[in-house]
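Heads up, one of the protein chains got dropped from this complex, but the rest are sitting where they should.
Our next item is subunit A:
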Amino acid sequence: MAEASVRVVVVDDHSIFRSGLKADLDASIDVVGEAHDVESALAVVVETAPDVVLLDVHLPGLAVPAGSTGGAEVIRRAAPELPATRFLALSVSDKAEDVVGVIRAGARGYITKGSSGGEVSRAVHAVATGDAVFSPKLAGFVLDAFGAAVGETAVAGDELDRLSAREQEVMRLIARGYAYKEVAAELFISVKTVETHVSAVLRKLQLSSRHELTAWATARRLL
């Protein structure tokens, strides 16, 4: 890939996972720091100001409030100081509520730890350029949580609690395992437009007050 080098900090409490991930990432990704818990993550992230933080959902830390996760806590505290830094959540396909918690704290996407180095690298590049990264499972969750499966559709463009018809189509295709490029080809729209829709959905996921978002996640352990 001819993309510019992306500066990344890897935060995970397992050193074996960090070193494995570092070895697997593309050459275009420059790991500038590592951290193993909430406190060290905050220190390293603030010091190095990376483009992307690869963040484990579950992190040990002294000041993680109940009901939250270490990953969400890092985002909540570091994001205000570093508006240019994006966060990408990594997880061993955890409980949906935790993943949604990290997204709502401000992560730009979520991928499972089972993803290959190439997939993680692509996701890092996507997040670095401001795009959102959705796994099929996260897309499935979004469809469910916003009531798309039972036919709820937003009528106004700025509605936060429901998805527009187009957004639903995009999410359905992602849930079916389509890459953004394939979604674009299927819907006869540009990749850029797909990215816009995904970002809009991410924004709704972060801002919506729909109570089903958390209730649903708790009731079903999808991820």
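Just so it is clear, a residue touches a chain if its C-beta (ideal position, glycine included) is under 8 Å from a C-beta of that chain, and two chains touch if they have at least 3 such contacts; residues count from 1.
Simple rule for what comes next: contacts and distances are computed from a predicted model.
**Student:** Looking at UniProt, which of "Ring-1,2-phenylacetyl-CoA epoxidase subunit PaaC", "Inhibitor of KinA", "Lactate utilization protein C" or "PspC domain-containing protein" names the chain we cannot see?
**Tutor:** "PspC domain-containing protein"
**Student:** Specify the residue from the set A:Val74, A:Val102 or A:Leu143 that touches the hidden chain.
**Tutor:** A:Leu143
**Student:** Of A:Phe87, A:Tyr110 or A:Tyr178, which one is in contact with the hidden chain?
**Tutor:** Residue touching the absent chain, from the options given: A:Tyr178.
**Student:** Which positions on subunit A touch the chain that was left off?
**Tutor:** 13-14, 16-17, 20-21, 24, 58, 92-93, 112-117, 120, 136-137, 139-140, 143-144, 148-151, 172, 175-178, 181-182, 185-186, 221-222
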